[in-house]
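The excerpt is restricted to a subset of chains, each kept in its original location.
To keep things simple, chains are lettered A and B as they appear, and every chain counts its residues starting from 1.
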Amino acid sequence: MTSATSRGAVLVLGGARSGKSRYAENLVIATGLDRHYLATGRAWDEEMRARIDKHREDRGPLWNTIEEPLDIVPTLEVIDQLDNVVLVDCLTLWVTNLMMEEGRDLRAEFARLAAHAARARARLVFVSNEVGLGIVPENKMAREFRDHAGRLHQMIAEVASEVYFVAAGLPLKMKG
Amino acid sequence: MTSATSRGAVLVLGGARSGKSRYAENLVIATGLDRHYLATGRAWDEEMRARIDKHREDRGPLWNTIEEPLDIVPTLEVIDQLDNVVLVDCLTLWVTNLMMEEGRDLRAEFARLAAHAARARARLVFVSNEVGLGIVPENKMAREFRDHAGRLHQMIAEVASEVYFVAAGLPLKMKG
């Protein structure tokens, strides 16, 4: 599914506190390319703002951090160069943000992202939470979120060259 | 555990929207055998009825669809022939249906299904939701459901010749 010039995207799935982000960061560093961090989380309040700033500081000056909760495809297009690697952290927060906006067509957004991932010149590493392995949530919005996240994971996995499932900090290779 | 004449059953586990049913359908198609689809879901209302009919239409005329929410072993016995392959979709809905009936002995039902799976002449492919990997549910019935599903998965996995765990549309082979 990836074009001849595409480096192929990487998808890193895992649960809460599974070590998936750290694993993805190490994948990014190992490429030796120019590092970009696309943070999809929103700074709702001072505490969240402080946490995002702390993470940015922890990553150090070798990372260019971009905050974009919604329009991640246009953002990825701007930095789509062969000498770039982009860590998108994380897809599930992006899904949450899209669901909270009025009038967004999530299927169309997912298709745009998958199409971009399939042909990107930059190396893309997506981090996402696997959320579908518990009991069916009683909350309707939580069920819809779970369905959206699962569909997006399938779409990105299909065009990805590598997919990992991380638990307890350890990766299981599912594709690649 | 499977008899000499048994083809061995297949168990496909996965989360919500993991692509497990599509993966199982492809396994069924690849056998080249006569396809049967045993749907355990109940058409509670018009919307569910429409959804079941839509799925049946999507599978196309090469599938014989049977709807049976409770007595799946007798149903499987009727079509237990060497030239048949049966997709049972899904075990967790069957567990739910059994729990909602008065006076059903779930352990006995599970044992009957595992015994049938171990000696079946038809190729059997079971799809089921892995639901035990989240926080302990506060709801008592949800906890019981989770326990029942986990026990059933262990029993079917023990007699199965192949077991897969599907995430993001990708299979991890756990047995076979």
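Here are some notes:
Methods note: contacts are C-beta pairs under 8 Å (C-beta built on N, C-alpha and C of every residue); 3 or more make two chains touch, one makes a residue touch a chain.
What you see is a predicted model; the values in this text were computed from it and never measured.
Here 2 copies of the chain are placed, and the complete complex recorded in this file has 3 of them.
By our rule, only the chains that are shown with their structure count from here on.
Centres computed as Cα averages put chain A at a distance of 32 Å from chain B.
Residues 14-19, 130-135, 137, 139, 142, 145-146, 167-170, 172 of chain B touch chain A in their complex. Taken together, the chain A residues at the contact with chain B in this complex read 11, 13, 15, 130-136, 138, 146-147, 149-151, 153-154, 156-158, 163, 165, 172, 174-175.
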